[in-house]
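For this view, one protein chain was removed and the others were kept in their places.
In order of appearance the chains are A, B and C, and numbering begins at 1 in each one.
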Amino acid sequence: MITLSHYLILSAILFCIGLVGIYRRKNLLMLLFSTEILLNATNVGFAAISKFYGDLTGQMFAFFIVAVAASEVAVGLGLMIVWYKRRGTLDIDSMQSMHG
Amino acid sequence: MDHILSVLVFFPAVAALLGFVVSKDSIRAYGISVALIEFLLSIWLWMSFDGGYPGMQFVEMLPLIPSFGISYYLGVDGISLFIVILSTFITLIGLIALSVKNDIKNMIISLLFLEMTMVGVFVSLDAIVFYVFWELSLVPMLYIIGAWGGNLRIYAAVKFFLYTFAGSLIMLVGMLVMAYLYYQATGVWSFSITEWHRLILPMNYQIWLFVAFFIGLAIKVPMFPFHTWLPYAHGQAPTIGSIILAAVLLKMGTYGLVRLPLPMFPDASVYMITPVAVLSLIMIIYTAMVAYAQEDMKQVVAYSSISHMGVIVLGTFAMNPEGISGSVFFMLSHGIVSGALFMLVGVIYDRRQTKLMSEFGGLAKVMPRYATIMGIMVMASVGLPLTMSFVGEFLSLVGFYQVSPVMTILAGTSIILGAVYMLSLYRKSFFGEVVHEKNRDLEDLNGKESMALWSLVLVTVWLGIYPKPVLGPINNSVESLVSFMHEKSITDEAKKVIKPTVIEREAE
Amino acid sequence: MFEAIAFYLFSAVTISMFIITVMSKNALYSMSALAAGMIMISGFFFLLDADFLGVVQIIVYTGAVMALYAFGMMFFDATRDVKENIRAPKLVFLLSGMTALLLVLAFVAPIVSDHIQALYPVVDGVENPQAVGIVLFTKYLVPFEVAAVMLLVAMIAGIILAGKKMDESLTLKIDGDEEFQNKGSK
Partner (left out) sequence: MEAYLYTALFAPFVGSLFAAMFSNRPKNLVAGIAASTLLFVSWISSVVLLLHVAHGEVVHVKMMDWIQAGGLAIPFGFVVDQVSATMMFVVTTVSTVVHVYSIGYMDHDKSFNRFFAWLSAFVFSMMILVMSDNFAGLFIGWEGVGLCSWALIGFWYERDSASWAASEAFIMNRIADLGMLIGIFLVYWNFGSLQYDVVFSQVNGMESSILMLVTAFLFIGAMGKSAQFPLHTWLADAMEGPTPVSALIHAATMVTAGVYLVIRANPLYGEVPEVSHFIAGLGAFVAIFAASMALVNRDLKRIIAYSTLSQLGYMFVAAGLGAYWIALFHLMTHAFFKALLFLGAGNVMHAMNDELDIFKMGGLAKKMKWTMIMMTLASLALAGIYPFAGFFSKDKILEAAFATEHYVLWTTLWVTAGLTAFYSFRLVMLVFFGEERYKIFGFHPHEAYKYMLWAMAPLAVLAVIAGFFEHDFVHFVSNMLPIEEYHVSSSTFWTLVAVTLGIAVTGIAVAVFAYSRGGFSKKLEKTFIYKLLFNQYYIPKLYDDFICKPYAEISRIFWKDLDLKVVDATVDLIAGTIYKLGMVSRVVQSGNLSNMLRWMGVGLLALLLAAILYSPIR
């Protein structure tokens, strides 16, 4: 029997894979990919809770997350392209203009 | 009119907003007329005030956040009424004598905003509204010091802001705890100060809350050792800034003492009399001595005003009607007198661009009218009878004598030390021969300065000779406050120390 | 039984796909793996009776987002590996591992998981898309509209950012930028 815990653990594992990507990669594009993984991991969790609680609110959250993810991709990619055109690289170590 | 207090609070603010569209040439007349209307409104408030009724009048109540008991709650009693009038009066006088040349439009707008916050602090009866006005008052002042000040103005402005802000945050914590305790006791949230007054707390809570409130207020007063921001602020602020700061903003601290901790925590207040009095004594004597050592006229006045604030605090903690009425009255007289002194220093600064006493000497010969008014105000500051200060100082000390004779004697040295530094100031700058060539043909007071200063002199002398119209309502409210505190107190010691009037006055 | 098999199968595939996404040096591989993972995720949604969400997942992610990435990548030199100076990789795994451990602990530990129980069994009879529609257009109408506006804004922003005059910076107009640019391109 697959319980809620199964889904939540899966969600946690996926989330941590995303985290690894975020911590590890220096390529801006990969960071965006990892972000997608994170969002999807939470979506799984939301959907699971929605099902096991019989409440649609979880799914609603998932929908909005999908919407946010879509906008994020659009804006993020746009910004990345601008950046790439100007600097010719996507290495995040090259972005340090906020150094305090 | 039911909403006169709201009008009083927000009229200057609205006028300030409109001031942005007034042309630069007519802004001065605009500012003065707004301040005049505001002043007349406050006088009207006084006229329609029922001096015989000790409680809150002209109460306005509008729930803002009902679930937390926060409401827009205004009202005045005898204690706050006259400080409101003082604020509007000083603003008017300050605007009349305003000598700032550059960027006068922004200055006047700032002053009108400041007026709103000052009046707001003194009429609000809801802790949150009080706190909001209290903090808002920092902003225009910060701007006035920072934009029109002397060389160190940024340092002084930031110091002023951060110091008082830090203090008031501590007070805010106290307020939140108080509201929570009120909730625990009654099951209802309320930030109304008059409701808080009715809450009787156990002693240990009282002491902690008292300390929280006291620190916040003490920094504003400013009590020793939290006073060091004041000389910088005064030293750097333009004349008008110093006038308002000394005359009204400092009064927020002492007014707060009378309004908040005393009736809320009578037992803790009695318990803390000795430490507070010791601080006040240090403040009185120490700053008086420091004032004597100053080389700059304005610093002398600044330190002298700290020293006198010590007497005010002492009078407040006398816990009897004489002392508290005296201290409230002394707030008013200190406002008038120190405001006038700062204005006088500003007059000479405008002419010579220096405030060092060594640069002057023999001014009495060159500027006789100026010297006359300065003489009157110096004597008022020293506390000569038939000036306003005497009434306040006398009553404060009379009141505190009942608490501790020895401390009163020590505090009384303020009349000696005050004479020492004030006369030395007067002697160095006004007596003697004219030494500096530049001083030979200084222009005496001009029309607007004379007008502003003479009206201050008039008030000083009038209320020194006949303080009854002001002292009467103050005394009524204070007497009811003291008997309320007496009723409310839970410890025997507090019952003993807090003495409502026992001597029956002849029927009038 | 079928559910368990499907779950484990999908889990295994999703996890491995995402690991490939995160670890691969080649951006194209990563993207492909990500797309595959996304589809697998939609499988979970179907398993969880969230049919509509599953469909959306496939359409939006695999259809729109991935296509967007694919187009986006045309701007970059996708074949060239970005030289990644990965510092302290052990720390990364330690951090992520610890986080995972804690999360799993939180969900598995009986004392905690006891509280996360299905209190309300799923009600049968109403089709999922229908139910979603009802909720979305009643209770969540305002957020839904806001989300719509947000998407619109994002779209416009994307077009403007990636659109014409791409040599000119719209966001980072720094003085002496030339030098900076040269340094970056080395």
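Keep in mind that, in the parts below, a contact is a pair of C-beta atoms (placed from the backbone, for glycine too) under 8 Å apart; a residue touches a chain by one contact, two chains touch by 3 or more.
All figures in this text were calculated on a predicted structure; none of them were measured in a lab.
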item	value
Chains on display which the left-out chain touches in the complete complex	A, B, C
Residue among B:Val391, B:Val457 or B:Ile498 that touches the chain left out of view	B:Val391
Contacting the left-out chain in the complete assembly, out of B:Leu162, B:Val278, B:Leu458 or B:Ile490	B:Leu162
Interface with the undisplayed chain - residues on chain B	159, 162-163, 224-225, 227-229, 286, 289-290, 292-294, 320-322, 325-326, 329, 362, 364-365, 368-369, 372, 375, 379, 382, 384-386, 390-391, 394-395, 397-399, 401-402, 405, 408-409, 412-413, 415-416, 419-420, 423-424, 427, 430-433, 465-468, 471-472, 474-475, 478-479, 501-503, 505-506
Chain C residues touching the omitted chain (full complex)	87, 91-92, 95-96, 98-99, 102-103, 105-106, 111-112, 115
Sites on chain A contacted by the missing partner chain, in the whole complex	19, 22-23, 26, 31, 92-93, 95-100
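Everything below uses one rule, namely that only the chains that are shown with their structure count from here on.
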item	value
Length of the line joining the C-alpha centres of chain A and chain C, rounded to whole Å	4
Chain B and chain C: spacing of chain centres that average the CA atoms, whole Å	61
Inter-centroid spacing, chain B versus chain A (mean Cα positions, whole Å)	58
Residues within chain A bordering two or more other chains	none
Interface residues, chain A side, partner chain C - complex	1-2, 4-10, 12-21, 23-27, 29-30, 32-34, 36-37, 40, 43-44, 47-48, 50-57, 59-60, 62-64, 66-75, 77-82, 84-91, 93-94, 97
For the chain C and chain A complex, residues of the former touching the latter	3-4, 7, 11, 14-15, 18-19, 21-22, 27, 30-31, 34, 37-38, 41, 44-45, 48-50, 52-53, 56-57, 60-61, 64-65, 68-69, 72-73, 75-76, 82-86, 89, 91-93, 95-97, 99-100, 103-104, 107-108, 113, 116-123, 131-132, 135-136, 139-140, 143, 147, 150-151, 153-155, 157-162, 166-167, 169-172, 174, 177, 181, 184-185
